[in-house]
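One protein chain omitted, others in place.
Moving on, here comes subunit A:
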């Protein structure tokens, strides 16, 4: 049967199992939206800004592990998606973003709402396509999803001119796709795996350093089994939080700039560092020259470019982390005598780490007069459901969440790690809630980040997405203020957001509910009220204004040069 390009696109999405798309109509996708009007197999959510639409698709992808889909029109619609795309690119999130384009005959003519989105998104997508012929739609969409979700995942943009949407052809969706130029290495080399296990078994002070790759690769189970079998402590990056339960005795929790004292000391003193699905970001390593100075480094990653990009590596293993970790487990299982010997040998190391944990736990000073943000985060953990999904913006609240929430399950923290995108939290939470209507989804925001995408309150209300929004309000762009305080003699240049916004009225204006807490003893009741109230709710906490995120490794310093109190 002949179909229009617009219809074919929707059929392709259906074939890929897409149940929800986040999109914004416009002139060059109006034909697509006309088809969507009667296409009942896909739920469409209309955000209030295309950036938020892409973040929502991203949140959907992070929470579910499936490919998120966003649609935008050409020109400004397309350019509004860039921040969302770049955010997903930096964190390796699988997305397919479809943009409308002016008719092929007008491309290059500076037509109304024309922009070279292929050119613009080239550096921030895993790949992108311009579809020039209706006959190409099915194979290109197949390729787009395949590229987005395989190897190191990432966003793929498909630009679809208006006339291609109108043209008709026979539709058939390919079952498989073969790309001669794209063959990611899936399986880890068995010899390298064996070497890795023997290095682990003979190490006296091993540490496993886990990144988002373990979550993206659904390898948390294998990781936990391996760490527990060999008695090896595990530290995670921001993107890796949830891959290893933070309440486990082997958990070193977050490392790096705002990592725990014991994680940073363990990395500085270890004799073997096993990096799994992590990329040695500068926020993690601090000064490269003094990062893990006594350690041999094993690096497991599906992306060969990550290996030796920032640090020297003694043993590289390219492959999907799930495959490599499963193989490592198997090899270790076959050497039970060595394993029990090795477990004994690391005991002094674990004792040393326990000492650090006792000396400098992650903590803060409670007061009775002002609300400490860390206290709010701890209370949120205490009162929320065990499988609650947390989305954050970027800044102090993000780091307090990372330090104090205690994540125990993968895909429960959605945060912009690589790009550090303010305004990410609310729309990402929206995407996760659309995927899991029955789960508790909480957006933790600062007052700055919240204001970057607060229009999405309307989308939440319209689509009955009961996201609970926690605003830690200090009327500051807190993280920048913290840097100004520590490194710029408290010259608070443009970081004060003094305007007293009434977030409660704002919630009401959008048809949501809002509650405020100004004193510590109101925190618990405010959270309970918010959780009990149906629909989207803002809970605003007026927090201590000059509270800092500590410990902190100043930019460019070594991990063991932490500022513990300031």
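Here is the rule we go by: a residue touches a chain if its C-beta (ideal position, glycine included) is under 8 Å from a C-beta of that chain, and two chains touch if they have at least 3 such contacts; residues count from 1.
As a convention for this text, contacts and distances are computed from a predicted model.
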Considering only the chain that is not displayed, what protein name does its UniProt record carry among "ATPase", "Branched-chain amino acid ABC transporter permease", "Sulfurtransferase complex subunit TusC" or "Acetolactate synthase small subunit"? "Acetolactate synthase small subunit"
From A:181, A:369 or A:565, the answer for touching the chain not displayed is A:181
Looking at the whole complex, which of A:114, A:163, A:303 or A:393 touches the chain that is not displayed? A:303
Touch criterion as defined above, residue of A:7, A:126 or A:253 at the omitted chain: A:126
Missing-chain contacts on subunit A, rising order, are 118-119, 122-123, 126-127, 130, 147, 179-182, 303-305, 308-309
